[in-house]
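What follows is a set of notes on a single structure, which appears directly below.
Removed from the display is one protein chain of the complex; every other protein chain stays in position.
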Amino acid sequence: MAHPEDLAGGGGRPRFGLTASGTVSPVGLIAKILVLGVVAAIAVWGAFPLIDQERWLLLAILVAVTVLLFAVYLSPRHIPLKYLLPGTLFLIVFQIVPVIYTITTAFTNFGDAHRGSKQDAVTAVQAASVRQVPGSAQYLLTVAADGDPATGELAFLLTDPATGRSFLGTPDGLEDLSDDEVTRAANGRVTAAEGYTVLTVAQAGARSAAVSGLSVPTDSGAIKAQGLSRAFEGSPQQAYDAGCDCVRDATTGRTWTADDSVGYFVDAEGNNLAQGWKVNVGLRNFADVLTDPVIRGSFLSILLWNFAFAFGVVGLTFALGLLVAMALNSPDLRGQRIYRSLIILPYAMPAVAMLLVWRDMFNTDFGLINRLFGLDVNWFGDAWTARFAVLLVQLWLGYNYMFLVSTGALQAIPKELTEAASVDGATPAYAFRAITFPLLLVALAPLLISSFAFNFNNFSAIYLVSEGNPFPPDNPQAGATDILITYTYRLAFGGAGAEYGFAAAVSIFIFLIVAVVSILGFRRTHALEEIN
Amino acid sequence: MATTTSPAPAAAEVPAAPARSAGRRGGWFRRVGWRHLVGVLALAFSLFPILFVVSAALNPLGTLSSSELIPSGAGTENFRRLFSDTSFGTWFLNSMIIGLLAAGLSMFLSATAAYAFSRYRFRGRRPGLLGILLVQMFPQFLAIVALYLMFSTVSDIWPAIGFNTRWGILLLYLGGALGVNTWLMKGFFDTIPTELDESAKVDGASHTQIFFGIILPLVAPILAVTGLLGFIASVNEFLIASVFLTDDPSKTAAVGLYGLVSAERNNNFGVFAAGSLLLAVPTVLLFQFLQRYIVGGLTAGAVKG
Amino acid sequence: MHRQLPKLRTAALLAAVTLLAAACGGGGGDEPAQQPAGGATSAASGGSLTIWADEVRSKSLSPLAKKFGEDNGVTVSLQSIPGDKLQAQFVTASQAGKAPDLVLGAHDWIGNLVQNGAIDPVQLTSEQSAGFNPLAIKGVTFDGQVYGIPYAVENLALFRNTELAPEAPATIDEMLKAGKALVAAGKTQEAVAWPSGPTGNPYHAYPFYTAGGGYLFGTTGDGDYDPKDLGLSKPEGQAAMANFAKYGEKGQGLFKRSITVDNDTALFTGKKTAFMVDGPWRVADLDKSGVKYDVSPVPGFTAGTPAKPFVGVQSMYVASKGKNKAVAQEFATNFFATEEVAVALYKADPRPPALTAALEAVATDSPTLQKFLDAGKDGDILPAIPEMATVWDPWGKAEAAIIGGADPAGATKAAATAIERQIK
Partner (left out) sequence: MAGETGVRQVTVRRGDTVALRGLTLLAPPGELLVVLGASGSGKSTLLRAVAGLLPVESGSVLVDGRDVTREPPGDRRVSMVFEDGALVPFLDVADNLAWGLRARRVPGPEAARRVAGRAGEFRLTRLLRRRPGQLSEGERGLVGIGRALVQTPAAFLLDEPLAHLDAAERIRVRRRIVEVVRSLEVTTLYVTHDQTEALAVADRVALLHEGALVQLGRPTELYQRPVSVLAAVSVGFPTIGLLPARLVGSGALTGYQVGPRTLPLWGPGPALPPGELVLGVRPEDVHRGPWPDAVELEAVVTAVEYTGRNQAVTLAVGAGPVAAPGAALAAAGGATLRALFPAGDPVRPGDAVRVSVDARRAHVFDPATGAALHHPGDGPPPPPAP
């Protein structure tokens, strides 16, 4: 069955979304045509490079999205979709796709040393193992072309500085160049050669890939350019052998066999080459999270504090923000505009800098807080003072936001409700508790829940202020102010390179926790029921 | 409700205590005095860490020293360096363009979505609303990597919206348009009587006429709030921007300023502080401008009769 | 049927606008079509070269790069990336095929850059290698290959306010005694500014640790660091860590967690301390402040056996996946590695040049320069192996905990366990 509102709002027959009885506003029509024209123009603009580069899948998506846009905006039906579609497209591309990417990553060992394909790793291994053939010459190089500088066959004009002899290097090999064929500079570098055009840096640069790719085979390796004015005879020490699926070192004979379960080339002793590749590891990252003794040992206390932190920040910022919003929400108050403008200043300042300023204010010996109040507290040395400190900092950073939205939301509460309460003899406190606050809560519950979720994962709030301090001396991994995300960060990025796969797995766990708590929160505040 | 002709925007204030004996000190305090007290305390709390930034901006040595509020010397050296040694002017302009466009467009996208969620009942409405919120809860560990890979493809195909372009970063910021602001707006939209829409509908107005002509002006306060929040967010955003905008002329002020202190904080902190202060000025001005919409707005005198 | 009319009209109008738009869009779309794919490298000029560096270095390198570009008909663009994100962003960009051609960074990135296949080895001639400070070449050598072109060498040294402390202390105790005397006399507030911070600072602590007999990683046969031999878990390491307790907050008070790299310079320039352990990157600030200072090696426990600071090498890397590798290599090996460039870089950002000739050329201007090099000549190259990343955090926390009074043996053991777990 069609949706009731569709029928009520849109009528049944397609009429290009326009009402038929002559009530169509020409402005609206022109706007619609213009917007769709722009959409079409953008689509066409976007399509040409896609066709050029033969990216058919993306082209299909582009066409599909364009058709969808036209269908939705030309049809008189699906009115809600007309309003939701643009934002939703952006949401999908820039929020949901990264989330999906993260989720897929959780099943791989993606991270430093495991970013690319096995082919990439082989290329990197071989490139890194190219060494100058012992005793070989470092040639002075001139890049030249056979004929036209832009299209002619490339060749290296080489001079061995030790002997002063010059050679022509091509993919076919090295040939001697007799002295009368070439002109040389004082240092011996060839500046001109018969039949060849010497390339300038710019000309060579324009064919950079070809220059880098040219290798002149020799008996013991190949001569490759090192830049545009030198060349050396080198050979890769390590080469991939598809037969054994391993990398073999030409001089030592050591072999490293590919191990596709870890994405490394591993030798007999279990040592691996530095360059690895990305492999699917199934549920291993999840299993690691669940079975890691360190994680298991400190998870619960971190989770508890994580909740306390997120709830604490939301509760404190909301309470203070609301208090200030109500205090300043009076027509009798002079200077309220000034108050308001200055109170939101902390929100306008770069948070990173301000977090660092606060961190320094808590410094035991030099911090303003200890000095101002004559204290000698090592704020980040004790679990509870550290927790207090990070909460205070977040209160400072966040209450302005709550102040702002509360100020806005207070405007939406009908005045007569509180007036009625005061006529009924209610004290202001009661009127607030019974009327204003519940109404505000209904309006702001989604915000509070989202603020909870944000603070649950508020990495910089902890990382830049307390860094998780204090840490128990016997466990440098889990600090008293660590929340899951800072803790995960330390675990995933504190090793020999970032482990994105592992971080992604933890992200999924964290997400599940926050999502469940948030949905329960919705149930409790009935915010979801309100949306009916 | 006794409708007065005064458009005083005092909705939902806590009714002042009945003791209206004007002139008595206690009365004054209970009426406005406590408000000033709260305001002044809040101001003090808000501003004193910022004083350090001011102090560092004026301190020619430009070190971040939280132990002293009063710099040993004061001068405009840091401001001068900000403009002579860096491209702050360009950065600032970029920030304003991106900030205003991102704030305006995402406010608009958010408002359209909120309108649909508030006024229409359709399949997927509840999951949609919940989904919008849940997406924001996913830890953003890998978002930058994912976005980077995505935009590297985009840059190859459409350099005009790729890395180092305002359009690219703007599009990216619009990805956050449907978020908590949609909820905030939806709540506000819900308070507007549906009779207004219905009456217009019966009169033959199209849904767009209703949305633009009636609903949007009525939600001006929340548009102003979300617009301001969006502006602040995109002006101060640097995590993603610093990855996307690497070309000096394309940088936003947040990225440029962050670059000044990321390598060696002390060397440039004064310049950084000066830049941060300048960057906060438009926000405060914008807020000044928007206040009249936020408080009272066009609904002065109440919507409901 | 009168209602059909507007419908048709609308459809026709839309079609027209769409075609018009398509036509306009088509015009725009033709532009990239005329260029072969990968237009950047085949531009009319000699292509472009992109260099990534942090804010400070991109500024100092910029005029030189511009000169290279003008001389050779190449567009060289320097992009400054926030220093703390540069390495990670470079790796990500490499992965995405968006890497710059060259990147400036510290030598301890090499391990990670290599394991990600992000940089290529560079082949220096023997004359070129010989021109560099041997420590610098050692720093950029990884797995037997040279991966970067060094341009500056930096290490910690002891700054001292020559008005307050005219003589360079020969030992830690001497320095502490002098510092305390100044505090007692009311001339300063802190005996020494030796940063540790609330989470410790192994980079700054390393000289103290080595002075106490500790080592970080053992070395393999070919002189590389061996991640399997962790000094912290050995008795020497534990003994060295115990010194932090002795000189910590509950002991001699040499180390305080409240002194950090963010406030030590302010303490020193504010004449609140006479001694500061820090690196050459502070010189610019100190010169600006007008404080009279001198530089000497970080002292050890006994005279003549100095503490060994980490030696770091700033260098330039050629990206494996750069678009214009030939010119990039040309830039790195044959332009960047010249005395002229090194001197110019020094002038923009005074750090001891890695090129011996350049150092000699500028040494006359700056007497402290040689002192920094002397302070670092016995130092240890900061390990470039990827496993080094596992060390900083646990080790620093152990240091901070011990300074704060925790049991040295327990904290050290916990740190060693954590590091070994991560290395696996």
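We call the chains A, B and C, going by the order they appear; numbering starts again at 1 in every chain.
Basically, contacts are C-beta pairs under 8 Å (C-beta built on N, C-alpha and C of every residue); 3 or more make two chains touch, one makes a residue touch a chain.
As the structure is a computational prediction, the values presented were derived from the model and not from experiment.
Engineer: Using the touch definition up top, pick the residue from B:130, B:214 or B:278 that touches the left-out chain.
Structural biologist: Counting the whole complex, the residue in contact with the absent chain is B:214.
Engineer: Would you mind spotting which of B:82, B:205 or B:235 touches the chain that isn't drawn?
Structural biologist: Going through B:82, B:205 or B:235 one by one, B:205 is the residue touching the chain not shown.
Engineer: Please give every residue of chain B in contact with the chain that is not shown.
Structural biologist: 3, 5, 7, 193, 195-196, 198-206, 209, 214, 217-218, 298-305
The rule is simple: only the chains that are shown with their structure count from here on.
Engineer: Draw the chains as dots and join the ones that touch; what shape do you get: line, ring, star, complete or other?
Structural biologist: The chain contacts form a complete graph, every chain touching every other.
Engineer: Please flag the chain sitting at the greatest distance from chain B, going by CA centroids.
Structural biologist: C
Engineer: Roughly how far is chain B from chain C, going centre to centre by Cα mean, in whole Å?
Structural biologist: From the centre of chain B to the centre of chain C is 36 Å.
Engineer: Rounded to a whole Å, what is the gap between the Cα centroids of chain A and chain B?
Structural biologist: 22
Engineer: Between chain A and chain C, what's the gap in Å when you average each chain's C-alpha atoms?
Structural biologist: Roughly 23 Å, centre to centre.
Engineer: Specify, in ascending order, the residues of chain A that touch 2 or more different other chains.
Structural biologist: 24, 45, 49, 53, 356, 360, 363, 366-367, in rising order.
Engineer: Of all residues in chain C, which are in touch with two or more distinct other chains?
Structural biologist: Within chain C, the residues that touch at least two other chains are 32, 95, 262-263.
Engineer: Using the touch definition from the top, list the residues of chain B that touch chain C in their complex.
Structural biologist: 60-61, 63-67, 72, 85, 144-145, 148-149, 152, 155, 159, 163, 242-243, 246-248, 255, 258-260, 262-268
Engineer: Using the touch rule from the top, collect the residues of chain A that touch chain C in their complex.
Structural biologist: The contact residues of chain A facing chain C are 15-16, 18, 20, 24, 29, 33-34, 36-38, 40-45, 47-49, 52-53, 74, 112-113, 115-116, 120-121, 123-124, 127-132, 138, 143, 200-206, 208-209, 211-212, 225-230, 232, 234, 274-276, 294, 356, 360, 363-367, 378, 380-381, 466-471, 473-477, 490, 494-498.
Engineer: Residues of chain C touching chain B in their complex?
Structural biologist: It is residues 32, 52, 54-57, 59, 77-85, 89, 92-93, 95-98, 262-263, 265-266, 269-270, 281-282, 284-285, 288-289 of chain C that touch chain B.
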